[in-house]
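Missing here: one protein chain of the complex. Every other protein chain is in place.
This part shows chain A:
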Amino acid sequence: MPVEYLKETPSQTGGPYVHIGTLPAFAGLAVRTQEKPHILDGAGERIRITGVVIDGSGTPVKDALLELWQADAQGRHNAGDFLGWGRAAASSETGEWMFETVRPGAVPWRDGRPQAPHVSLLIFARGINIHLHTRIYFPEDKAALELDPVLRSIEQAGRRATLVAERGDAADMPTYRFTIRLQGDAETVFFDM
């Protein structure tokens, strides 16, 4: 008999009303209206990340919930006052979502090799039975992207580009655009970590 462990509680979809429990003000509930979990306060260079989640027919997913997790500007987790975590809802009209945060510093991989700066992202929605886990990298970090151990572990080199955001134009701060394609030819890479 192999060693027995407890089994993890199974996942179920967050459903279309996921905002009631996670972003109640977005659902229309007049509670915690002061909360802005898509804006991460912390020391460092401010950046904006915008995007949309697209389904297998090319249609924006207008009920998605996104969660972001990242290191601080010095590449540390759980350091100082920086929570490192954020949450945003896709717009019910357009499917657009947005985070404002600080540019993450580089974090070493498990063997000490440097990873390119990135933020981790989870996607929850109606129709998604277990959340999807991806990463957003930044296009300026060309040399670091070439060496990034996680990107290099993606066998189909052509798929690595799905994790690199596009630099956009904005007067107030560097802005990045990240399109998540759930299904199809340019499908975003999702991880099992």
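Of note:
The working rule: a residue touches a chain if its C-beta (ideal position, glycine included) is under 8 Å from a C-beta of that chain, and two chains touch if they have at least 3 such contacts; residues count from 1.
Going forward, contacts and distances are computed from a predicted model.
Selecting from "Cytochrome d ubiquinol oxidase subunit II", "Protocatechuate 3,4-dioxygenase subunit beta", "Multisubunit sodium/proton antiporter, MrpA subunit" or "CoA-transferase", the unshown chain of this assembly corresponds to "Protocatechuate 3,4-dioxygenase subunit beta" (UniProt protein name).
Although one chain is not displayed, chain A still touches it through residues 5-22, 24, 27-29, 31, 55-57, 59, 61, 63, 67, 69-71, 76-79, 83-85, 92, 107-110, 115, 120, 122, 124-133, 150, 153-154, 159, 182-184, 187-193.
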